[in-house]
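Here the complex is missing a single protein chain, while all its other protein chains stay put.
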Amino acid sequence: MLESVIYLSPLIVLLSGIFILMFSEHGEDEQYGCFKFSRIMMLIAFVLTIIFYNKPLISEVTSGSKYTALFECLLYGGGFALLYLSRKWFASMNISGYTFCGSIFVALLFGCLLIRSQNMILSVVCCLFLIMGNYALLRGSSAKNEVAENVVAYLSALIICIMLLCGALLVFYQYSVSFDYSDIKSALLLNEGNVWLFAAASAILAVLMFMIGLAPLHFWYTQTSQKSVLPVFAYFVIVPVCACWAGFIRINVEVFSPLADNLYLFYKATALISISFGALGACSSQNVRKILAYGTIYHFGIILLVMQSFSLSAVNTGLIYLLVYLLAMYGICACLFGIKIKGEYLFMLDEFEGAAYKRPYISAMLTIFIFSLLGLPPFLGFFGVFSALSYLAKQDSFYQFGYIILMMIVLSYGYLQIIKNIYFEKSKENFDRADSGIYVAVLLNALLMIVIMLKPQYLMQDTYFMIESMFQ
Amino acid sequence: MTDIFPLLLILPLLGCLFVLFAKKNDNNSFHVTLFALLSNLAVIVRMLTQINRNDNDLQVFHFAYSWLESKSMELVFEANLFSLLVLMGVYIAFIIGIMGLTEQQRKNKAQMLMGLYFVWNVTGLLCANDMTSFYIFFAGMIIPLFLLVGLYGNIKKNSTLYLFFVFNFAGVLCLLTAMLFIYKYHNGNTELQNIALIKMPAGAAVVVWGCVCAAFISRIPIWPFHYWISSVNSGLRSSLVCVMTHMLPLTGLYGFLRFWQVTIPKGILPFVPVVVVFGIMTMLFIALIGLAHKDFLQKLFAYTTVYYLLFLLATIMLPEVYIMNIAYSLVTFLIVIASLTVLGLKAETACEDSDCDYRGILAYMPKLSNLFSFFVLVAVGLPLSAMFWNNFVLISAFFRIGFLLGTLMMTAITMICMALLFELFIMRNLTEKRVAGVQIEDISDKQIMFFMAVVIFLFVSFFNPLWFAF
Partner (left out) sequence: MLGALNNFFFRYEERRSAYISVLTFNLVALIILITSNNFVQLLSALFVVDILSQLMIRDVEAGRRYVLLNMFADMILFTVLALINCRVASLDIRQIILYRNTGMHQDFVALAGLTALFAKLGFFLFQIGITDLKNVRFHRLQNILFLSSPLAAMILLLKFNALWRTSEYFTMYMDIVCILTILWGGLGSLCSNNLKSKVIYWQMSFWALFMELLRFHGFIWFSGFTFLLLEMYAIVLALYLLYYYNNRRVLMTQIQNMPLTNKRAVACVLLVIVAVVAAMSNTLTILYNNMNRYYIWTFAAVFVLTLSAVLKQMFKRESVKLVGYGPMPVKKFMLFELIMFCAFLLQDWRYAEPATWSGAVVFALLCACNPLAKTDFVYGIKALQNNDVLGRVYHVLVKSLRLCGRVFWLLIDRLFVEKIVLAVLSSSVSAMLRFFRRLNAGKFSGVLAFILLALLLSVSYYIGRNEL
């Protein structure tokens, strides 16, 4: 009993953090206080998570391994960085940061549960809470009226997701009585070719894909990204996607593996559509957030394309790409936090004109992270692209290989627009002084990338051992 | 022997670090860059002296770095006489480019940093002996070049800049494709000279070698890829960036040299005549364009294109025994191009600053005029450097292959040399009276001494290209 409570301690910390934030929302002079408090609580939860990484948080419905530890680290890292970087903006805009901190805590709590989940109900509940967390953030950032429209659309999507998930749970219950992953998997094996089970599985996967932002369910992602404030945007591209990807991979490997033959074509088509939409979308917009959001869709498309069979090597390759993407996006978001005019973070491309002259180091790091996303060596992104394309070549998927190459060229145009405006245009505005914390965050990210670049086995080989347990 | 080899790759990176932490708007970054380049040049010369010419087999410097703890990604670096010579030419060209910067430009830290980073990539490329490291350095160099061209290129149309990057990026992706196919069939990394020995299906071989060719050809301004580099060259006003854009085709040329050292792979043997025909056509076409243009830098670009294509065709068509001729000629060529770029830019800048007519501009700057004339004469083929008789040997070899081939090549070379010479006369001829009150600053004494050293180096290399090493 005591053991169970101890293993639950990270969750308890997070929950208590949520409650404290919920009930202690006060005046403006305590802005820094809530962020500081959140960071401390998060740090404690993180330490406890790491200590008990291989223990189930809630016995029988969760399990821990190196795989889960990896994603939890990423989740906590992203959340911590967001809290650290966002505090000044909330203070300067005189906006309450409690909702933001609370949403992050909710995302962490349910994200960790989703990552460790062994039970379908738990997974569904976690998904729903993650979606609701997004909704809360969207509502919270509706200081700008343009967001309100998207909030309504997101709410409708939320309702549809709830309906789909409930339907899926009902179907699973009908065929497998229990919601345990292994039981559902057995039910799928026994009822091969069953349309309802397939539909239920599709519903779960569709919701997860909606959360990740894969095409053709990406509309909310790009629409909200282009208009949300920077902390919310950074949250969307890092925190929930990390948790959802972990859950998505785990569900596919541990539950829906009997449906692999039925799903691979769907995954392939979705991946290719994501890649296309992502590359084209990045070229079609003048909004930097939207360009990055579409770029994210492109990268996720590649990850899905690589992982479509969900074999060990496929998942390993996809994971490498995902980690590379996340590190680069951390860096990009940190850099975007450092470029603002009169306290406002920037949206449009022409607002970034001449940033390199005023903020040379941040602009240089932003450029490096963008080139890393493009896969140019010697930056970290090269490993991701190398692994992904190498895997496709080994699988004789030459058309997909060629298509990715083509779309990479298209995507490069979108990213180049950002670099071009930062470096090659004269600045018309004075940029605000960047906080030293931004430099620290960027530097840490860069150091991490350098370490991995010098010792790529941490990325290329150690991840293999981390996911091996999932397949045993 | 291999003790100092890793220094070759480390020194430019160290230089980058020091430049990064140098003070802004100060000459520190310039001095650090120059020091890094000179040090590396000293290392190269030292390595050249260590090569024993009496040995029948060319000695090589070799070291390997285990990047991933498995053989599949071990980075192997090797340097032989050929690569060291070309590297030396590159470094001297860069030093010339740096010396040609104005006082204001020398204080630009970003330019120095990216210049050094580019040099590091070129060094790595010329020393790389395995597929992965070759690709890394091949791809890495487009970033600093793109940024510098965008910053200093005075490019009016954005599309030009995008095209510049996209063309290069497409070339990089072609090489990536080839590399991954090689990984597939060889199960890991491989040394460059063993690529031709890998057994793969015929279709895969066509893809691999086709991609390799496309990757390198995208760097060499062969038609229709010449368009992006010519449009970028026209507006450049920084000597260092100009020299960098002139170095880019070298990377493509070197790639061909390394990838098929002995024979052309069977997979693309049928396509080689196409490349040759396009090469000759481009030479003639570019030579004609060089005649038509009125700007010296455009003519210089045409000249470099024609000569790069000459070297490319020599690489493809001539046997291995001519490789050192190509090396000696290439070294001189790089130095001459860099010098002409710097001096030509000086003249053009003087023209723009003083609002003088371009015709006869050199008449106001006698010292510059003499140096400029010397380098133009070397460029057109006078026996004042090693380029002269090495080109003679190469052209003879082309005549051995085919009379028409040799004749067309000489036609193109003659046309472009005439164009350069004609431009020299235009720039030196001041038939009208001097414009009263125009004071144009000639090159400084320091620069004269520097270029005199280059002149002496070139002249002595006519008698012995390796006079400094043995």
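In order of appearance the chains are A and B, and numbering begins at 1 in each one.
Here is the rule we go by: a contact is a pair of C-beta atoms (placed from the backbone, for glycine too) under 8 Å apart; a residue touches a chain by one contact, two chains touch by 3 or more.
Computed from a predicted structure; not experimentally measured.
Enquirer: Considering the complete complex, identify which of B:150, B:290 or B:344 is in touch with the unshown chain.
Expert: Of the listed residues, the one touching the omitted chain is B:290.
Enquirer: Looking at B:349, B:396 or B:464, which residue reaches the missing chain?
Expert: Only one of B:349, B:396 or B:464 touches the chain omitted from view, namely B:396.
Enquirer: Just one of A:19, A:264, A:399 or A:458 touches the chain that is missing; which is it?
Expert: Checking the options A:19, A:264, A:399 or A:458, the one contacting the hidden chain is A:264.
Enquirer: Using the touch rule from the top, list residues of chain B that touch the missing partner.
Expert: Counting over the whole complex, chain B touches the hidden chain at residues 159, 163, 223-224, 227, 230, 285, 287-293, 377, 380-383, 388-389, 392-393, 395-400, 403, 406-407, 410, 413-415, 417-418, 421-422, 425, 428-431.
Enquirer: Mind pulling the chain A residues that touch the left-out chain?
Expert: Its contact residues with the unshown chain are 153, 192-193, 195, 198-199, 202, 206, 215-217, 219, 222, 259, 261-267, 269-270, 273, 277, 280-281, 283-284, 410.
The criterion applied here is as follows: only the chains that are shown with their structure count from here on.
Enquirer: Please name which positions on chain A make contact with chain B in the complex.
Expert: Its residues touching chain B are 360, 367, 371, 374, 376-378, 382, 385-386, 389-390, 393-394, 401, 405, 408-409, 412-413, 416, 419-420, 423-424, 456-457, 460-461.
Enquirer: Any idea which chain B residues touch chain A in the complex?
Expert: Touch list, chain B to chain A: 67-70, 73, 110, 135-137, 139-140, 142-143, 147, 150-151, 158, 161-162, 165-166, 169-170, 172-173, 176-177, 180-181, 183-184.
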